[in-house]
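One protein chain omitted, others in place.
First chain written, first letter: the chains are A, B, C and D, and each begins at residue 1.
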Amino acid sequence: MERKAIDLTTVLGVIFAFALITGAIVTGGSLGSFFNLPSVLIVILGTIAVTAVSFAGSELKATPSLINKAVFRTISDPVQIGTQMIELSELARKNGPLALEQRLPELQGNRFLSKAVGLIVDGIPGDDIDQVLTSEISADHSRNKRAISIIQRSAEVAPAMGLIGTLVGLVQMLANLEDPSTIGPAMAVALLTTFYGAVLGTMLLTPLAGKLDRNANEENLTKRIYAVGAASIARQENPRRLEMLLNTILPPEKRINYFE
Amino acid sequence: MERKAIDLTTVLGVIFAFALITGAIVTGGSLGSFFNLPSVLIVILGTIAVTAVSFAGSELKATPSLINKAVFRTISDPVQIGTQMIELSELARKNGPLALEQRLPELQGNRFLSKAVGLIVDGIPGDDIDQVLTSEISADHSRNKRAISIIQRSAEVAPAMGLIGTLVGLVQMLANLEDPSTIGPAMAVALLTTFYGAVLGTMLLTPLAGKLDRNANEENLTKRIYAVGAASIARQENPRRLEMLLNTILPPEKRINYFE
Amino acid sequence: MERKAIDLTTVLGVIFAFALITGAIVTGGSLGSFFNLPSVLIVILGTIAVTAVSFAGSELKATPSLINKAVFRTISDPVQIGTQMIELSELARKNGPLALEQRLPELQGNRFLSKAVGLIVDGIPGDDIDQVLTSEISADHSRNKRAISIIQRSAEVAPAMGLIGTLVGLVQMLANLEDPSTIGPAMAVALLTTFYGAVLGTMLLTPLAGKLDRNANEENLTKRIYAVGAASIARQENPRRLEMLLNTILPPEKRINYFE
Amino acid sequence: MERKAIDLTTVLGVIFAFALITGAIVTGGSLGSFFNLPSVLIVILGTIAVTAVSFAGSELKATPSLINKAVFRTISDPVQIGTQMIELSELARKNGPLALEQRLPELQGNRFLSKAVGLIVDGIPGDDIDQVLTSEISADHSRNKRAISIIQRSAEVAPAMGLIGTLVGLVQMLANLEDPSTIGPAMAVALLTTFYGAVLGTMLLTPLAGKLDRNANEENLTKRIYAVGAASIARQENPRRLEMLLNTILPPEKRINYFE
Partner (left out) sequence: MERKAIDLTTVLGVIFAFALITGAIVTGGSLGSFFNLPSVLIVILGTIAVTAVSFAGSELKATPSLINKAVFRTISDPVQIGTQMIELSELARKNGPLALEQRLPELQGNRFLSKAVGLIVDGIPGDDIDQVLTSEISADHSRNKRAISIIQRSAEVAPAMGLIGTLVGLVQMLANLEDPSTIGPAMAVALLTTFYGAVLGTMLLTPLAGKLDRNANEENLTKRIYAVGAASIARQENPRRLEMLLNTILPPEKRINYFE
């Protein structure tokens, strides 16, 4: 009931914003005067280096897969997921919890759900399943938040590196003022690092961190539905009671109406 | 007891602030020198695009109806709403809870109240009504806060996009300093994006987010009056006790004096 | 035991700060070059208009009485108020709670205290008096905080409006650079809105919001003394016990020593 | 076990920082060009006036004694204080709590400790002593925090007053641009208020507020040791148990090893 798809608002939003800036540059002059290799290196590599100091190598390695998560989002519909749990609940009520074992292979793609169903099949009591899954959800969530903090940190570093690069350029320009005709172009180059830092921070890193934070909260809700469902099935509760339970954690417009 | 009306402070405040700025522009020169299409596009479309990255399409779709809510506010007087609940409570006490069924049609326009009365008519116990409505109020409130965060986010993005646009203009101007007579107008155009970003953020988006936040808190209070009233009616409590309960959550100048 | 008096630190602080700035302006030139009607309108009316958007008309109407509260403060000495409550407690213990009725007329000026004594005379039990007054204190306090947030919001808006006005002036000046001799005066006028915004925010609105916040906390303490006292009298407790209770919520240097 | 001493990091830190700036001024020119009486008055008197608005006269009067507290710190060694309490505990266990009365005169210098011992000698039960002292500690702490907020507020006001002074100077300079040779010196004077505001805020007020906050937390710990000790003595507990209790609130490197 979950599927991967390109996250359109992420991809189109970023592309469109960059296209706007590129358009403004092209209509007002040449793109070439906005490219300066040392400035690019200071802002991009500098941001990576300074951000890296605050984290451990093992944490940084997770960053590409994190960015991947913002671009290729797991689309999960709470109603479908809740309905799936109620179907499993009915199956378990009719044929006994062990009947869920035959459904395990088709759940392989969903690590969390297959683990939850595995616990039911193993005959773990409902309260223990609730505790194990809740502790896993909370651990996953704080790990996600921690990974997102890498992007948030880099969004703060980028404009600061841009400012440092501009200060380097300004000091160099001011120390060599012999030829007034070079002041303009030199200052233009100096401002480029501020520009790169602002673009990187405002148009890429900050919104990316916002989207990842949003997705982490959504993933949290999805997993809570699985956990509530699995605990209810293990307690062999009435599926109607499960529906009622799920509806208290779902947003109003996403209520399940399985039995009506 | 609720009605839609234009929110005068929203509409007049925004119009008056923009009129002041327009007046200052006109008295000091021509309006034309304050309009630059690329700058408008960078700030307005750029703000939309960058804000969109942090949210999902389904969330963004709710934004126009959100802005609508700030312009056409639901005026609800806590005293009238509380009085209405006490009247329903008296009716239910005299003729039994089922007597409320005949009042349902006239409550159609009020989704929350008609749901609350429907629960009473269905004979749901007071504690369950309390729980169901409280969980719905809390879900509605956090959904409102989430929607408002889109406007808050865009209020932060707008000035940043204005700065990026100004940096583009400054770099272009500095890279081509041949003719000193063009410096002034070029810099004026460059400053326009900063101006647009500041106006959009300070005079439109930030106050709008503030008003929406205020309205969400008011809506929350209104719904709590309905929920407290419905639970009290279902528990078949004395209407006088309901009045006392409502007065503890109402502000002092909005106390109900139905029985005196 | 409460009296209204001009709040000297508010009035003298603001007057002195404005006198300092006026002095600096006069010694360095003429006051006239610091007055510009469009700038005054943009900053003052603009701040009012933009602040108004975030609130409802009924809330805004309370602002003048709020400012009045910062200028004419209710001076209340916790020791005097506590002593007053202990005297009432002794009177009630000697002659019975109804004896307080004859004191009601002289308490008319104090809405909260006369309500508290009225509840005792009506024979409401101590725990109920405690609950009613505590809920009223908390409602009053959050209403105060909400009203103060109007001033806080305007303190943030004023410098932003100043910046917007300056941007208008700068763009107008840069778009018409023909006569270099006008650059200076034009820029001086442009800077005036930034100056007005900074003065309004830093020297008037922010300190006013701070004083109102401080007074709201003091009012809260005063009312808690009344509430603790009234509940104790209604419970017909020993006045010595009331003294001990009051001393736990009073600051050490404001302890009551009525019985020693 | 407590003694007053000059707080070396406060005094040397401030002196050294000001010496550095003075040195930089002297090596690059004359001290005279950095002194401007109107600028000094705007920043220093203006900061005092604006800060005063947010507080009451009685609170402001406490400021000099507060600054005194940052310069002449009460040095208190938790280990010595804890050991002192264990000695008193042993004395009380051997000769009865009343034996502590003869120690009262030598504790006169320490208001809090002599009050705590007085309560024991008066035969107040341990739980009541605990409650009385804990409420006093909490009241003292919040009073300290409130007093520190005066310094914190002034640390925010100083740079803002500096900016306002600079705006006054800039507007005056720009309005009278006839003689270009005066631009430099006029702008230098205008910048002086920004300089004064930054120095006052960054190098004096902010670090002072930090030190006072730190001292308030240390004083809090010291008083908690006294309170825990006094309650334990009044309960006539074993001094070894007191040592164990104290070691749970002391930092690891400050543990007491009285009985080993």
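The rule we apply is simple: a residue touches a chain if its C-beta (ideal position, glycine included) is under 8 Å from a C-beta of that chain, and two chains touch if they have at least 3 such contacts.
Small disclaimer: the values here were computed from a predicted structure and weren't measured.
Peer 1: Identify the visible chains that the left-out chain touches across the whole complex.
Peer 2: A, D
Peer 1: If I consider the whole complex, including the chain that's not displayed, which of A:Asp77, A:Glu90 or A:Asp140 touches that chain?
Peer 2: Residue touching the chain left out of view: A:Asp140.
Peer 1: So one chain is hidden, and I want to know which residue out of A:Ala99, A:Ala160, A:Leu221 or A:Ile249 touches that hidden chain in the complete assembly.
Peer 2: Among A:Ala99, A:Ala160, A:Leu221 or A:Ile249, only A:Ala160 touches the chain that is not shown.
Peer 1: Per the definition of touch given earlier, which of A:Val26, A:Ala49 or A:Leu104 contacts the omitted chain?
Peer 2: A:Ala49
Peer 1: Among D:Val199, D:Ile225, D:Leu242 or D:Ile256, which residue is in contact with the omitted chain in the full complex?
Peer 2: Missing-chain contact among the listed residues: D:Val199.
Peer 1: Considering the whole complex rather than only what is displayed, give the residues of subunit A touching the chain that is not shown.
Peer 2: Interface with the chain not displayed, on the subunit A side: 38, 41-42, 45-46, 49-57, 60, 131-132, 135-136, 139-140, 143, 153, 157, 160-161, 163-165, 167-177.
Peer 1: Going by the touch rule given at the top, which residues of subunit D touch the chain that is not shown?
Peer 2: The missing chain touches subunit D at positions 7-10, 12-14, 16-17, 20-21, 23-25, 27-29, 33-34, 181, 183-185, 187-188, 191-192, 194-195, 198-199, 202-203, 207-208, 210-211, 213-214, 248, 250-252.
The rule is simple: only the chains that are shown with their structure count from here on.
Peer 1: Any chance you could name the chains that touch subunit A and subunit C both?
Peer 2: Both-contact set = B.
Peer 1: What rotation angle superposes the Cα atoms of subunit A onto subunit B, in degrees to the nearest 5?
Peer 2: About 70 degrees of rotation relates the two copies.
Peer 1: Could you check if the interface between copies subunit B and subunit C is built from the same residues on both sides, meaning over half shared, or from different ones?
Peer 2: Counting which numbers both chains contribute, under half are shared, so the two copies meet through different residues.
Peer 1: Which whole number of Å gives the spacing of the CA centres of subunit B and subunit C?
Peer 2: Chain centroid spacing, subunit B to subunit C, equals 27 Å.
Peer 1: Name the touching chain pairs, please: which are they?
Peer 2: A-B, B-C, C-D
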